[in-house]
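In this view, the complex is presented without one of its protein chains, the others remaining in place.
Right after this comes subunit A.
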Amino acid sequence: MLPLVKRDFLLSRATIVSLTIIFVSAYLVSFFIDTSQYTLFIYLYLIPIFSLFTLDYRGKINCYVISLPIKRSTIVKARYLFSFCYTVFLILLLWIVDLVVGSIPNIQMESIIMSNRIVLFSVLIALLAILLLIHYLILYLLITAFVSFVTLFTLMVCGIIATAMGWLDWFYALSNHLYFSTIVLILATLLFYLSMKASEKLFSQREIY
């Protein structure tokens, strides 16, 4: 599986480096202007994952990879593992940025506690679980992109409405508690695992065009 994960890193290196710069800049800006930093991050965060799929489709890579001595399930697992590692990298990066910014005197910043970070990580993992499953369910670039966009947009609109209506107040309040964020993390990880298993099953039966 490692060569496949390494391949994903090689392919995404340029995108990740450019996005890291954008991420950090956007994150820093968000300290000074009141904006929904998470929404912006989530969209930026998904770009390298989608660019990998686009590259796969453009080069008909799955035809090649399936002809190599690799199980179809390993191909799927590798993509999930890469996405997971990338998410961990991103969360750590944001943490480091917070630490650096926080250490600068005279800068007022909203403190982000550990449980918030865990919740953010869980939300990203849950999103990935949904989007990766959509990809392996459809396996056509344009339809996948369209369905993913509609799903993301719907989730975002639902989130905004729920927040505005105060339906998520309990969630935001509880997300400051470590025990709650741990439960959210466990549920998100379970969803991620189930999504991976379902994708493995789908991909092992699929035909590649």
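Basically, a contact is a pair of C-beta atoms (placed from the backbone, for glycine too) under 8 Å apart; a residue touches a chain by one contact, two chains touch by 3 or more; residues count from 1.
Assume contacts and distances are computed from a predicted model.
Out of "ABC transporter ATP-binding protein", "Sulfur carrier protein", "NADH-quinone oxidoreductase subunit B" or "FeS assembly ATPase SufC", what name does the UniProt record list for the absent chain?
"ABC transporter ATP-binding protein"
Per the definition of touch given earlier, which of A:L46, A:I70, A:I91 or A:L137 contacts the omitted chain?
Going through A:L46, A:I70, A:I91 or A:L137 one by one, A:I70 is the residue touching the chain not shown.
List the subunit A residues touching the unshown chain?
2-4, 6-7, 10-11, 55, 58-64, 66-72, 74, 205, 207-208
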